[in-house]
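Every protein chain but one is kept in place in this view of the complex.
Chain IDs A, B and C follow the sequence of writing; residue 1 opens each chain.
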Amino acid sequence: MTAPIGHRRWAIAEGYIPSRSTGPEPQMTSHETASILNAGDADANVTITAFFADREPIGPFRVVVPARRTLHQRFNELEDPEPIPRDTDYSSVIESDVPIVVQHTRLDSRQPANALLSTIAFAER
Amino acid sequence: MTAPIGHRRWAIAEGYIPSRSTGPEPQMTSHETASILNAGDADANVTITAFFADREPIGPFRVVVPARRTLHQRFNELEDPEPIPRDTDYSSVIESDVPIVVQHTRLDSRQPANALLSTIAFAER
Amino acid sequence: MTAPIGHRRWAIAEGYIPSRSTGPEPQMTSHETASILNAGDADANVTITAFFADREPIGPFRVVVPARRTLHQRFNELEDPEPIPRDTDYSSVIESDVPIVVQHTRLDSRQPANALLSTIAFAER
Partner (left out) sequence: MTAPIGHRRWAIAEGYIPSRSTGPEPQMTSHETASILNAGDADANVTITAFFADREPIGPFRVVVPARRTLHQRFNELEDPEPIPRDTDYSSVIESDVPIVVQHTRLDSRQPANALLSTIAFAER
């Protein structure tokens, strides 16, 4: 339906998974998401690497975004090779074998009123 | 007044229309919007395609943004060929026959205190 | 101190000035801001044009950002040639004779808990 759009290499400099939440699970659980769109006709093999302030990066986490599909990947659900620690500053680099588009969103429900943030990720052109 | 600014192809990786809202309608209804600016002197014929996690894309939805006008299109008001389901992750690709500028905004009023997010969409250059 | 950074032509597709606010004035007044950085050594003569859904654009509004200064311009304080109407969708194009950087922010204080959004504006390269 649509030719590929996007780039193969993205970065999200901001990252922080709060350990506390209020409100019904799982919609209102504090989380960070990388929304990954693969508008092309080939499956996207995606790797995510997480960077920290005071230790070596962890990863790669591997996910597949099928052709003409989107994946809203919650960072708190990445578990292999190891979970991303909570209440810890991190960044991420997201790489794909075909063009994708990446957007970063956080729902912070530590207080009764949610806060939301979102931004397009940085694309290496 | 102003020559065309923008690109013909945009993507918004993040998308989610909450089914619940609080507060007065329609200003405080939870919604996602693609704000589309056509600063040029020719009407923009725009198509929107929605992508999902586990089904084929739907669309194209067709809208016209007249010359020197802006359209703040709410995704929950797109109905032809079919509505975008609520409480469902999606992404969108927005294509135009003339240059446009696209920005993505969500008002989430599921809780009494609103949350807002916004980001410039991804432009294929 | 720093050579010029930025572009001469920017667009903000999203715009909406709420007519209602809660909380102390003026910090908590609902507002939309174009933050304009002029990091160069020459003053920036900037024009802002506002676009609407169903009428011709208005402007140009004229502001000067001196060399090595920033201006956080609230759209609700633009009055010449005419104010931007409240509770109305709009977009804006921001043009300068020297490179500038533009970021868009909204504080929405219609409800007791504020909501904030911000995004880098679109730069015509």
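The rule we apply is simple: a contact is a pair of C-beta atoms (placed from the backbone, for glycine too) under 8 Å apart; a residue touches a chain by one contact, two chains touch by 3 or more.
Everything numeric in this text was worked out from a predicted model, so none of it was measured.
Mapped onto chain A, contacts with the missing chain fall at residues 9, 11-16, 49, 51-54, 56-57, 59, 87, 89-91, 93, 95, 104, 106, 108, 110-113, 115-122, 124-125.
Annotation for chain C: contacts to the undisplayed chain at residues 1-2, 5-6, 23, 27-28, 33, 35-37, 39, 68-72, 101-103, 105, 107, 112-120, 123, 125.
Operating definition for what follows: only the chains that are shown with their structure count from here on.
For the pair chain B and chain C, the distance between C-alpha centroids works out to 21 Å.
Residue positions 112-113, 115-120, 125 of chain B each touch two or more of the other chains.
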